[in-house]
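Notes follow the structure.
Apart from one protein chain that is not included, each protein chain of the complex appears where it belongs.
Going in written order, the chains are labelled A, B and C, and every chain counts its residues from 1.
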Amino acid sequence: MDHPGDLSELAALIAAGRVRAGDIRAVIGKTEGNGGLNDFTRGYFTQSLMLLLASQMGETPAELAARIPCVLSGGTEGALSPHYMVFSVSDDPAPGQRGLALGTAFSPVTPARDIGRAAQIRAVVAAVQAAVAGAGIARVEDVALVQVKAPAPPVPDPAARSTDAKVLMTLSRAAAAVGVGVALGDIPADKATEAALLSDFSLFSSRVSISSGIEVTCNEVVVFGRASGWAEGITAGVAPMTDLLDLAGVQAAFAAAPGEVLGVIAKGEPDRSGAIRGHRHTMLGDTDLDAQRHLRGALGAIVAAVAGDGRVFVSGGAEHQGPPGGGLVCVFARRRDTA
Amino acid sequence: MDHPGDLSELAALIAAGRVRAGDIRAVIGKTEGNGGLNDFTRGYFTQSLMLLLASQMGETPAELAARIPCVLSGGTEGALSPHYMVFSVSDDPAPGQRGLALGTAFSPVTPARDIGRAAQIRAVVAAVQAAVAGAGIARVEDVALVQVKAPAPPVPDPAARSTDAKVLMTLSRAAAAVGVGVALGDIPADKATEAALLSDFSLFSSRVSISSGIEVTCNEVVVFGRASGWAEGITAGVAPMTDLLDLAGVQAAFAAAPGEVLGVIAKGEPDRSGAIRGHRHTMLGDTDLDAQRHLRGALGAIVAAVAGDGRVFVSGGAEHQGPPGGGLVCVFARRRDTA
Amino acid sequence: MDHPGDLSELAALIAAGRVRAGDIRAVIGKTEGNGGLNDFTRGYFTQSLMLLLASQMGETPAELAARIPCVLSGGTEGALSPHYMVFSVSDDPAPGQRGLALGTAFSPVTPARDIGRAAQIRAVVAAVQAAVAGAGIARVEDVALVQVKAPAPPVPDPAARSTDAKVLMTLSRAAAAVGVGVALGDIPADKATEAALLSDFSLFSSRVSISSGIEVTCNEVVVFGRASGWAEGITAGVAPMTDLLDLAGVQAAFAAAPGEVLGVIAKGEPDRSGAIRGHRHTMLGDTDLDAQRHLRGALGAIVAAVAGDGRVFVSGGAEHQGPPGGGLVCVFARRRDTA
Partner (left out) sequence: MDHPGDLSELAALIAAGRVRAGDIRAVIGKTEGNGGLNDFTRGYFTQSLMLLLASQMGETPAELAARIPCVLSGGTEGALSPHYMVFSVSDDPAPGQRGLALGTAFSPVTPARDIGRAAQIRAVVAAVQAAVAGAGIARVEDVALVQVKAPAPPVPDPAARSTDAKVLMTLSRAAAAVGVGVALGDIPADKATEAALLSDFSLFSSRVSISSGIEVTCNEVVVFGRASGWAEGITAGVAPMTDLLDLAGVQAAFAAAPGEVLGVIAKGEPDRSGAIRGHRHTMLGDTDLDAQRHLRGALGAIVAAVAGDGRVFVSGGAEHQGPPGGGLVCVFARRRDTA
């Protein structure tokens, strides 16, 4: 993609019959904005995508945006390359097979006053459960990863938990992550309180990745896992990273999904202690360069170096996503013998 | 170090008798500025270092600054940690041994009008030759790495090759790199013209690392190599990186210097083609985040992940230093059996 | 506007019948991106605007974009407020009147190889002449201001005058400015050479304002001036600024357009000498903050303080637009007695 509004490659695939617009269930991608509150590359891409799909189908852009999760993370620092992954599902029966399943769900619209509060946690729990059920995933143990795009309010709201929009954006990620953790059984429901958000970092799931932004108004959920009736051949390998330098963690995720790499999702965060393995880092105190931009550039390069490809979905802000100061990597791959 | 003026750890080592101030021959380090023209953390560190050494020795800060190279690179993006390496040399004889040698030299003061011109190239050639000779390195093939701090003018000079100070800073790195390449035999002397700078990128050496900044007024040269009469035990392993994602290149440098890692130097650059392995990167067109900050964050993380330590000297701006779009890594290590 | 894709206020005006979509001839506005090469807020706004207008008229977004100039400048630093000015023209006859006229024109598509070259200058001259004629402005002396959106290539082109996309963006402004200057008689045609661009700053017009960006592919021209047959009541006051601190120049432009201020356009640039009135400024050497962001924040605040309103179109990069180191201000106002 040449810019955040450039969907020409997907348009060409559709025109060539290689992708059927009606099969598309979710899009996850990286655009080249700053990844923060004032990153409008996400909204630009979403608008452009829905216009393209609407031109192919009998639905309006608004209708499509309300049923196809479009999870974008801004920021392609360093070695990263702007790209998007299109997840399509066909109706072809796969009898007797058990493979990578995909389910999606949207929570109701989340008003500013609910962001970072118990109401958002509950809404995400319900949405994840709906997506798991929709995918036909029998047990939460079979979920590989849940990706959520959580809302941030575009304008201040006095009823919101914080008057600082950047803080709300962070709280939204935290609430969504904890909600997923509860739904997956990785976080005890009774500990998933509003007070625990951004406070009790012992609560986390290593199977959840959240982005937030003003371009969505509810929690858009995409669940990946294994289920019966889905075609074999594509696998998802997930591994936690204990800290930012955990090269072995990254390699473990790739080892868990052998074959042709189709896509990679990674989350991480600047260690809140201000140090990594005992040595001071400068990500959190830099007035000129946002901590998440620091983080994505570093984590993205490590993952891209292992992948040998800069098209990696790397998102900062891993609150309650993977161990504190660490994160997680999820690799989608197609087994070579199935190609 | 807590900040760029914090030399307390070196002061403590000197106070404890573990480092003799008079043995110090060069300092190479990373400070947490932006690494660009207006990065004053380098000058602050240098002033603080020379004040400390002056308090221990019978020389003024200015005298010390004129004979001890202090090569600083600003920018500790992402996983990097501010740190400095102190290179000391003792007079203890090492008869019959052949080990890592160190030589230093200063070119005459380089006026703004000479920066990025043939005069600077010639001055660097001469300084490298003096440093090689001073170290007792018999053949240029035995040089592992030449590190140079090259000057940038603090104020505009109409006689300079460019009116853009940022361009002069880049030209200074290029001229110094080409000068080193000629001195080492890696670049043919007849091709090392002013016109070739930043133009003919087929001219490069994979044994040279240059930083530039306004805090120095001449070319300060540090040469590392193998020579007789130097103690065994410490080795320098150097390997080129073919591109930013060349994880194998990084690992090769570490493999070439087995043992306890004492320090790491790496250089790299954003690929000028705008793409890495065929996929667009966004380092060169970002109005908000300088390309070199992008680069250091990415390269630094990859090298730090292999090292398992954020204390890595990573410098962007690898013009004529390593292959185009790539760079190089140099690892200093102490053999474990010699500890 | 709440974000760069928010056209709800114009939509409401159209719905209320206060603006007729078919009357709109040009839109000039500020979006809140960084104003540089990777500012996609301009493209996002343009796409959103054309979608809105297309929904109201019998034309596609592409057709509308090809005939309605949409001149956006990114960057609302400091006191500035994101906003857009919609210029509408009605067919109501104004016999015997002489008032503010508006004309528009598009050059042919400008390929990357023509940017910053004589071909672009010539194309702009022709487009300005067409717009002046279309507006019915009898003499170029009656032109108050020419606003141009000039193209920048989204991807590198080896045939371009520079391999640096940021330099091309600057060259495009320079060529368009010189083209306007020639068309208005402010710059001698024989001096308007490719070599003079960004070199001979004695060539300038104080009646031209250029923005450039990758969201347009040709030179989109809007001309304002006085002509017969246009309704009286709205005036445009224009004054040059001799330097960035020329408060009197700003006040002169407001004095020249008494009444209710409808919109303000200002251009300026960081003084290339590195100093303003003898004192060093730091806009040009800042690695973390782009010089144009510095400039817009400063110039915008001065103009906004005089206007008492942050909705000011301020654009940096005033090459050949106003005197070197200075710029110009244009105020649109409605005479109070005509309200």
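One rule holds in what follows: a residue touches a chain if its C-beta (ideal position, glycine included) is under 8 Å from a C-beta of that chain, and two chains touch if they have at least 3 such contacts.
In this text, all values refer to a predicted model and were calculated from it rather than measured experimentally.
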Contact with the hidden chain (one of C:Ala21, C:Met283 or C:Ala333): C:Met283
Full-complex contact with the absent chain, from C:Gly29, C:Gly263 or C:Gly297: C:Gly297
Omitted-chain contact residue, chosen from B:Gly5, B:Gly22, B:Pro258 or B:Gly274: B:Gly5
Residues of subunit A (touch criterion as defined above) contacting the omitted chain: 34-39, 155-156, 163-166, 272-274, 282, 284-288, 290, 292-293
For subunit C, residues in touch with the removed chain: 1-2, 32, 34, 76-83, 244-247, 250, 275-277, 279-283, 288-289, 293-295, 297-302, 304-306, 308-311
Residue numbers in subunit B that touch the chain omitted from display: 2-5, 32-33, 38, 40-41, 43-44, 47-48, 51, 154-155, 214, 288-289
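Quick note on the criterion: only the chains that are shown with their structure count from here on.
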Interface numbering overlap (same over half, different under half) for subunit A and subunit C: same
Centroid distance [mean C-alpha coordinates] between subunit C and subunit B, Å: 46
Separation of subunit A from subunit C, taking each centre as the mean of its C-alpha atoms, in whole Å: 40
Numbers and ranges of subunit B residues touching at least 2 other chains: 34, 282, 286, 288, 293
